[in-house]
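Apart from one protein chain that is not included, each protein chain of the complex appears where it belongs.
Labels A and B are assigned to the chains in the order they are written; within every chain, residues are numbered from 1.
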Amino acid sequence: MRFILLDRVLELESGKNITAVKAVSLAEEYLADHFPDFPVLPGVMMLEALVQTAATLVRVTNNFEQSMVILQEARNVKYKSFVKPGNLLTLKIEAKKIDNDSSTFKASAFVEDTPMIEARLKLKHYNLADNDRTLKKNDLQIIEAMKNNARLVGAIT
Amino acid sequence: MRWIWIDKFTEFESGKRAVAVKSITLAEEHLHDHFPGYPVMPNSLLTEAMAQTGGILVGEAKDFKEKVILAKISKATFYEVARPGTQITLEAVVENIAKEAASIKGTIRCGDICIAEIAMMFSHIDQNMGGLDFPDDNFVFNDNFMSLLDTYNINTSK
Partner (left out) sequence: MPMSQEDITGKVQEALIEALGVDDDEATLEATLIDDLGAESIDFLDIIFRLEKAFDIKIAREELFPGDDVISNADFIVDGKVTQAGIDEMKKQLPHLDLSDFESDPDVNKIPDLFTVKMIVDFINSKIN
């Protein structure tokens, strides 16, 4: 299983917002455990989809300068309904601010018009080399991989 | 990828508090995407590990009769990353258990260091989710899962 929780970027405005889609399919192995008789996208996977979408916006806005773009804080994350295999989950992220080392967002996701989750997110961004210069190569490896992912989902050409 | 984010319970006080551990290993596929060259456990999955620790704690308090579903993450703060070759310890403490919902506060440690603090709420969806469609049987604490609980080593002290 690949840990990529967005499939396609629909809209991206650097520094401002991003809309993407995650398709949910029975082909995703973990659904067999969640739950055996009632496969639904785990809430934290919805959260991860929002985080990865927001991170994509950060990377594009900051020109892929930082390798590590991760969730620092999530607040008032509310789950409203079940996302099922066969659904397309539309992820909408609005940036409140994007700085070099941190960013904050209002995030939500829908299946068609039905809201599934809303959250406030704070991400932090840094390079491993900031703390350990020997990790510069690791930063470059991550950045290259993230650029590839961004191309794959249409965030950049 | 299995959807089991804790390995066993080390402490379990029914209705009050539970401590679980999870080992992080490069054998876990998703680490190779997160991130290539510097694998760290995704913070969303740290959250799920806490949700499973707390969800079982809250579920056991009602004899696993309720369908316990993660409904709200009030606040989750992540201080440090968790890396392969380490073990994290998750402590969940019950704050409230009501008929319709429950809330817990959790701390995740790696060695002596606190790497995350998470406050979350679970809904007992039979009592509190009007309009949602779901099976009558308890799909949350299903047979698969209940047999796993044996290996979770829950020694309840009621």
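Couple of notes before you dig in:
Here is the rule we go by: a contact is a pair of C-beta atoms (placed from the backbone, for glycine too) under 8 Å apart; a residue touches a chain by one contact, two chains touch by 3 or more.
All figures in this text were calculated on a predicted structure; none of them were measured in a lab.
Interface note for the absent chain: among B:31, B:57 or B:101, the touching residue is B:101. Shown as candidates are B:14, B:74 or B:107; the residue that touches the absent chain is B:74.
One chain of the complex is left out; on chain A, the residues touching it are 75-76, 78-80, 120.
Listed by residue number, the positions of chain B touching the unshown chain are 71-72, 74, 95-96, 98-101, 103, 121, 123, 128-130.
To be clear about the criterion, only the chains that are shown with their structure count from here on.
Computed centre separation for the pair chain A/chain B is 21 angstrom, with centres defined by C-alpha atoms.
Remark: chain B residues 1-4, 29-30, 33-38, 40, 42-45, 47-48, 51, 69-78, 81, 132-135, 137, 139-140, 142-144 touch chain A in the complex. On the chain A side of its complex with chain B, the touching residues are 1-4, 29-38, 42-45, 47-48, 51, 67-68, 70-79, 81-82, 119, 128, 135, 137-138, 141-142, 145-146.
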